[in-house]
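Here the complex is missing one protein chain, while the rest keep their positions.
Labels run A, B and C following the written order; every chain starts at residue 1.
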Amino acid sequence: MKVAIITFPGSNCDYDLYKCVQLVGGNPEFLWHRDSSLGKVDAVMLPGGFSYGDYLRAGAIAAMSPIMAAVKEFADHGGPVLGICNGFQVLCEANLLPGALLPNTSLLFASKEVTLSVENNSTIFTDLYESDRSLRMPIAHAEGNYYADEETLERLEEDGRVMFRYLGPQGKPTNESNPNGSANHIAGIINTKGNVMGMMPHPERAVETILGSVDGLDLFKSLLNHISASKRV
Amino acid sequence: MSSPQSRPGDPQITPELVSEHGLSPSEYQKIQGILEREPSYTELGVFSAMWSEHCGYKNSKRMLKLLPTKAPWVIQGPGENAGVIDIGDDLALVFKIESHNHPSAVEPYQGAATGVGGILRDIFTMGARPIAVLDSLRFGDLNSGRVRYLFSGVVQGVGDYGNCVGIPNIGGEVYFDKGYEGNPIVNAMCLGLMKKDSLIKGEAEGVGNLLVAVGTATGRDGIHGATFASEELNEDSQSSRPQVQVGDPFTEKLLLEASLELIHSGYITGIQDMGAAGITSSAAEMGGRSGNGVEINIDWVPVREPNMTPYEILLSESQERMLVVVKTGHLKEVQAILNKWELEADEIGCVTNDGLFRVTEENKTVAAIPCLALTEGCPTYEREGKESPEIKSLRSKDLSHLKIKSSGYENIFLDLLGSANIGSKRWLYNQYDTTVRTNTVIAPGEADAGVIRLRESNKAIAATTDCNGRYVYLNPRMGAKAAVAEAARNLVCVGALPMAVTNNLNFGNPLKSEIYYQFREAVLGMSEACKLFETPVTGGNVSFYNETSSTPIYPTPVIGMVGIIDDIKHLTRPFFQESGDEILLLGNNTDELGGSEYLYVSEDLVAGEPPIVDLLAERQLQHSVLSMISKGLLQSAHDLSEGGLACALAESAFGNETNPFGVDVVLQDRLEPIPLFFGEAQGRIIVSCKKHSGNQVLQTAKNHGVPCRLIGEVVPASSGFRIAGRTVSVELDIETMSDRFFNAIPDLMNQKNDP
Amino acid sequence: MSRIRLEIRIVPRPGLLDPEGKAIQSGLQSLNYTDIHEVRVGKILLIELDADSTQDAINQATSMCQRLLANPVTEDFLIKLHEDSENSE
Partner (left out) sequence: MSRIRLEIRIVPRPGLLDPEGKAIQSGLQSLNYTDIHEVRVGKILLIELDADSTQDAINQATSMCQRLLANPVTEDFLIKLHEDSENSE
């Protein structure tokens, strides 16, 4: 599986993602934001970090990078695209996903481990998760407050495009356990075609026992399986 | 020596002007002697910055010479941008601590942010990739609105900068005490990792090589910051302060990547951050270290504002700038690397062979001073030191008459757990990215020290910062020993062998004899302890003049210590693991309450003799715990510090909120309950082990000559917390305790009143 | 071509939660400014550019806002000629 990891000026989880893709047996490759073509790749990942210092709005300036035109084209042709944290923000700003990520309602950077529900386990990113599994993984962001207008939210919910939600200690989403004020406690969403996913939590930081959780592994493995299966066809 | 011409518009040099530059008449005479003429205005500015306390260490250098700096594993001791030690496997660990107290008192957010920026540059200019940050903070009482403003601004500044660059925060400390009311302390420590052979130094090698300025253009910000940091704050500080420096972590991240790429490219011979005193200090220091000279063409320096004079350009402290020495003929390649990272690189001068720090403007010399005169030549002083009689009498205060308040031991205990100094620091470190780079195995709040695993080997690096300023205030020599001992103990509790120290000496005005006394005593205590623990000092920083309206802070010599965990499987945490596990106490409980958090919280008192540190006993204690850990005997280890035995047990019981336990502990000591539960006697560690393996722990302690006894067992959280002495037993339920502990700081921060 | 200074205001859309505005309002209320009904917080960009005419400058700025400066999902913008420099207290 050849995975392009896009590095923008200010990306800082690019290397973490690289290691993680290697760990699950993928073949990662860095692409620079000024590149204009992706080459032959099986998936594209946009890492976390602070592209352009998060200035103006998180992800806004990066969304205008030359490489993003190629990413859009790749996504239009059904290629899998995953945006994590800042990558999710870039995908929203680039209109590859609906909505926007506003500042956390606390107005503070939020760094901690959260619990997530898997809301849809029949996508290329999640099909190895059992439906009732709850995942532990870190968040680390200042702008993770997912916002979309009512209509968009309804459509996301109806189509099962909400991928992950923040859970409270009782296994239910609550306002107290929502770390950033996101609408409907949303932690990640997917596009209508099911090939572009964005999420605020960091699955790539939850892939080794020594890091405290391995709950992110199945996400990358799901994608890997899907790609090798589609190659066999 | 070629004389510089004076520039139109330069003010006349008068005794007043000299004194405004922080130079004494005799220092000015010395300058005249060095130059064999009057200095120009520009040169006066240059001397003023280089001979400031901040750059020249004039009141501290002689004492600092007393610190141990050598060991077989030390690759680079004091004198460079950062210290370096050999950690095996061809790897070197680079680390340093730096203060930004004065800027943070004026503008907490930017002050703290630029403090982190500066220390990161110190690390990556050595050729190392930063792998972790720690922060050591001190504030006044959180009941004051102003203090809450400073605290939240500083925490956000530390967080935003490190988060954006992508360096995990793995620990630190924060204390709140009226002693820091007007003068917060903001110290940031950074660790970096590199291959041993990538080490590069801040030296201007190779006559004819180019001096290249990299990064942000120079503005008028922070002019005379170094001199400013060498003065007391007063009401005027708001208006007379230099233009505040604004940090740009985004540019820093690009500088970091570009610098590491440059260093590996082989096109450069030296690199240094333009920190305090900007271009001046970086160029003069690089020239001084190599024995060569440097020439700077002021017209070539990229500036952000019109009409800047050489004086301003030379002394600006604009952030995110570096000075690089480029091998002749390789400017193009260097520029290509920088441009890839969207950075500019401009030639601003070259390395010369005349030993001079020379500055020209339109081909006219505006400054020509021997580099060494600026660096090594800075006059140094040993001041008179005398203990303050007031502090002496505080220390000798008789504490034996203290009666407990009618509210009872349970309430005292809860008040301590809910004090800002003992309560959880989660409010703060939840604003720091602690897991980026996916190497953090112990994050803040998870143990006594932070731990980063090395992907390249089985080893892990542990780091901590420590200093209880109250102890140092009451007894500087003992307090400094306690800081070193606690740092080492913290490392040992996670399973690491202490290796080396960086230190940040935060004090008041050294020209006052009672302050110089504190300084000298603290250095002596630190020196003695570092020698005994075999943890040489590889660098550090001195911050004097931490005073507002003449009230100095508590003397606060912060110890940053690094250690190595030989095999990551020995990693140990402070939290209890299983009901039924046995709890053992190593070390002795004694009747010591001086300087304790109990006195501060319950009696509003900072007095008494601080706890005595027995360095030899401490070392045996630490060796014994390391040996227990390497035998795999321990389920947990936690050092005792503020709040004493009761608070340490509480932290081990429910500090890990997702897996809380209760405890049942019985103590036979012949001590009054208060010192027994809450006294802060040094040299103690609580450990837990599997049921029935207590004997092995006892045996190991005995072999090391360390007092050790079984004091109780871990019980389910639902069974509650019980600690019993001979006469008094304290029982509480875990939820009540944990509630006070975790909400201590949030509750204080949620108060509303005028800032 | 002449040098033109514009100001671009970017404010959260009406109806959108504005936590920063809320925080400032409650901060002010705790300082006893009790007669405040609402605070909303936006961004202001002061841009200096070369353009053929004022209208040209405004057109350029409009397209900048549409393409980059404002997020249509959450923000409205308003472009004006910049009158003059700020005064401090």
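Definition applied: a residue touches a chain if its C-beta (ideal position, glycine included) is under 8 Å from a C-beta of that chain, and two chains touch if they have at least 3 such contacts.
What you see is a predicted model; the values in this text were computed from it and never measured.
Only one of A:M1, A:V21, A:V44 or A:I61 touches the absent chain when the whole complex is considered: A:I61. For the chain left out of this panel, the touching residue among B:R304, B:K392 or B:K569 is B:R304. Within the whole complex, the absent chain has one touching residue among B:Q110, B:T535 or B:S652, and that is B:Q110. Of the listed positions B:Q319, B:T375, B:N503 or B:S596, the one in contact with the omitted chain in the full complex is B:Q319. On the side of chain C, touch with the chain left out of the figure occurs at residues 1, 3, 9, 11, 13, 21, 24, 27-28, 31, 33, 35-51, 60, 62, 64-70, 72, 76-78, 86-89.
What chain B contributes to its contact with the hidden chain is residues 106-107, 110, 216, 219-221, 238, 241, 243-248, 250-251, 304-305, 318-319, 342, 754-755.
By the touch definition given at the top, chain A reaches the unshown chain through residues 52-53, 55-56, 60-61, 64-65.
Please note the rule applied: only the chains that are shown with their structure count from here on.
Note on chain placement: the centre of chain B and the centre of chain C lie 40 Å apart, centres being C-alpha means.
Centre-to-centre, using mean CA coordinates, chain A is 31 Å away from chain C. Annotation: 36 Å between the Cα-based centres of chain A and chain B. Counting partner chains per residue, chain C has no residue touching two or more of them.
Shown for chain A are the residues in touch with two or more other chains, of which there are none.
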